[in-house]
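If you scroll down you'll find the structure; I have some questions about it.
Only a single protein chain was left out; the remaining protein chains are all shown in position.
Chains: A and B, in written order; residue numbering restarts at 1 for each.
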């Protein structure tokens, strides 16, 4: 396999550190996903119930992770925040993977001018910072999760399409594809039934890695006050809300969401990269 | 080799004036030959002789710059023939191909039976595919046990049998074999060559055998075309060409086949002289 996954540098050492870390990360991913799924039934308090008398209270039996500056329960907000914090990247990854595979496959299969147009336009997107694109779109369309998700999906599309293109090119050169052509199968049938299933593991591994980065980017946007509406619990938003509390010496409500963002991003990356490594090994 | 009776046989494949260039390189240059129904024609040459490009143009994997490929009188290379489904399937039923590398010519994720069914469903919807699949596997000497296997669970010889079965499933009138036994071990190669001879006897299919191996050509073909640098240098009945080659290149090819008392030095000199 000639194609290489696009990875941002820095995590390779963690990835190589051995399987216990991988298991811990896998468990962490599972916990976060489960928390997001069952959050409405798990939360001890209404995440938006304001109790100013109790503002910035330290952890207690009623509020295990304490209370923020507006008197809202941090644990409840963290649990419900997991939903928006994961849903956003999920949308980004789903859209960028689907569109990226379509664009990459079309470019590789048809070649010629279609390939040139598609490849040049994805490079154009590459050259334009994703965050900037997101801010631009939000400033046009206003608040809401949809705008930043679409913007980031467009920004992440080139990673997937470029990978898909090289994978399809390699796969297409294999005689089994020629054999199906000679047999009279249509290009669409060959792509859908044979090429895509064969390249799927590699592309999905890339998408898992993208998930972590999309989560970080979306949290960054929320922190800037863009995207997620003010009252919706969201990790990035929580860091933004908690920054004044840090200045007053009560860091917990800001630091906890920070820690969750970092751990989740790392966990998704390690899981994705390990998956990519296993796929690469199997192919050799 | 089977002799299909006296008198001229119908022509099933006719190639006339085929040309294909890549930049300045003339990969195929004015290649013409005919293949009679149920016949077996060998195209012999070294790498770069244009034999594989010729084969790929005939099956439709490559476009010709000029010339015609007629199967049963119908032009395969004509433009404007339409790319529709009906035409595509009809073209597939004219010519099928078996590739060199049995390890890469099957989808690693598709089982043997599934691969055959897929082809049968495409070409013969509404027929009894289970029976036909068994027939095909039987025809190529594969047991039902192989039916459920994935390609990686099979040996090279078995995979090549699957590839042959898949090509036969379409019921083509011509089968192009592109170095189909080159990657196999000697003992397995003999099995496959015998199998191919049996199939031709039973079905009357015509073979176009692309190979560099003169021993193989001698064993399975009636007629031979020798190609060099994209051109045909010699053509004729296999036994005659191999017994009395007229072109110096054919002679060089023949002398290059190792045998006791072989003189590689003289061949090397002859090669440089040519």
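By our rule, a contact is a pair of C-beta atoms (placed from the backbone, for glycine too) under 8 Å apart; a residue touches a chain by one contact, two chains touch by 3 or more.
By our rule, contacts and distances are computed from a predicted model.
> Between "Heme exporter protein C", "Na(+)/H(+) antiporter subunit B", "Gluconate 2-dehydrogenase subunit 3 family protein" or "Oligopeptide/dipeptide ABC transporter ATP-binding protein", which matches the UniProt record of the unshown chain?
"Oligopeptide/dipeptide ABC transporter ATP-binding protein"
> Tell me the shown chains the invisible chain touches, ordered by label.
Within the full complex, the chain not displayed touches B.
> Looking at B:104, B:193, B:208 or B:241, which residue reaches the missing chain?
Reading the full complex, the residue touching the unseen chain is B:193.
> Going by the touch rule given at the top, which residues of chain B touch the chain that is not shown?
Against the left-out chain, chain B lists 1, 46-47, 155-157, 185-191, 193-194, 197, 212-216, 218-220, 239, 242, 252-265, 267-268, 271.
Everything that follows uses one rule, which is that only the chains that are shown with their structure count from here on.
> Can you tell me which positions in chain B touch chain A when the two form their complex?
Touch residues, chain B against chain A: 59-61, 85, 88-89, 91-93, 95-97, 99-101, 104-110, 118-119, 122-123, 163, 166-167, 170.
> Please output the residues of chain A touching chain B within their complex, sorted ascending.
By the definition above, chain A touches chain B via 174-176, 178-186, 193-194, 197-198.
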